[in-house]
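Just one protein chain is left out here, and the rest sit where they should.
Showing chain A:
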Amino acid sequence: MDIFDILLQASFWTAAIRIASPLIFAALGELICERAGVLNLGIEGIMVVGAFAGWLTVYLGGGLWFGVGVAMLSGMAFGLVHGVLTVPFGLSQHVVGLGITLLATSLTYYCYRLALPEVTSPPKIDAFQPLEIPLLSDIPVLGPALFNQTPLTYLAFVLVVAVTLVLYRTPLGLALRAAGENPAAVEAQGLSVSAIRIGAVMVGSGFMAVGGAFLTMSAFNSFFFEMVNGRGWICIALVVFGSWKPGKTLLGAVLFAAFDALQIRVQQTPLGADIPYQIFLMAPYILSILALVVMSRRAQVPAALMVPFNKGER
């Protein structure tokens, strides 16, 4: 079995889309923050929070969608902290973001120990199940890949469309993008840059948390340490890869996930026997970096990204 056979398998593409889903949520969240001018390096920690909050809610008897809602709110709470510190107080977005990641991660592990002091192996929950869409899922290869996924994956794709519409077709999206390009232009029209930026960071952080919740509620079905495993950082790269555009970012997430799914499968072929497995583990990251180098050449960075806005300063 060689690589081309793998690429024609429906199960390969199903896995790729599944792996891509949390990345889509979180990258979309990061994109919203950055489009408003705030780099949110809290993403990694906020994903951990979301993963835990969603999982714990269901574990304690809450409904699955209720769990997603709790995850979203917990992410927004950390987003509020990030937004207040970086926007009105104008603190360094790097330092605040990394601080949020460290704080959120440790706090989550602490809460996990509080909630489950006795447990050694993480308990499972009844997670989201694949929802087959009739007719569409009968299309060869693409059908099962796109239309036999869990509801959260469908939500991720819907959100990409929704965010695109809001960003480019509504006054709100216009104001949000302008806040990331030239906040003075926003202020000159009597709108509040602070309100727009904090709101964007909160909603974006909520999306990141849902991305984390996908891991516990739609993929692994339980919570364990280190489960986010750098996915947040990948999402920051994906936003650059996607030139701060939702559609292209989605494409980047699927591409990365496909590399990841591919390396697992290639490891099991005769080719894989001769090469150390670490090479395969590295492959998606190396390919991502290469893709990033090519794609980010023409990327249009929001002009006011990471630039705090001080009213009245010229």
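Note that in this section a contact is a pair of C-beta atoms (placed from the backbone, for glycine too) under 8 Å apart; a residue touches a chain by one contact, two chains touch by 3 or more; residues count from 1.
Throughout what follows, contacts and distances are computed from a predicted model.
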* The chain dropped from view, which UniProt name applies: "cellulase", "FAD-dependent oxidoreductase", "Pyruvate dehydrogenase E1 component subunit alpha" or "Nucleoside ABC transporter ATP-binding protein"? -> "Nucleoside ABC transporter ATP-binding protein"
* Asked: So which of A:85, A:178, A:227 or A:257 would be touching the chain we can't see?
  -> A:178
* Residue touching the undisplayed chain, where the options are A:106, A:129, A:170 or A:229 -> A:170
* Structure fact -> In the full complex, chain A touches the hidden chain through residues 169-172, 174-175, 177-178, 181-182, 184-186, 188-191, 300, 302-303, 314
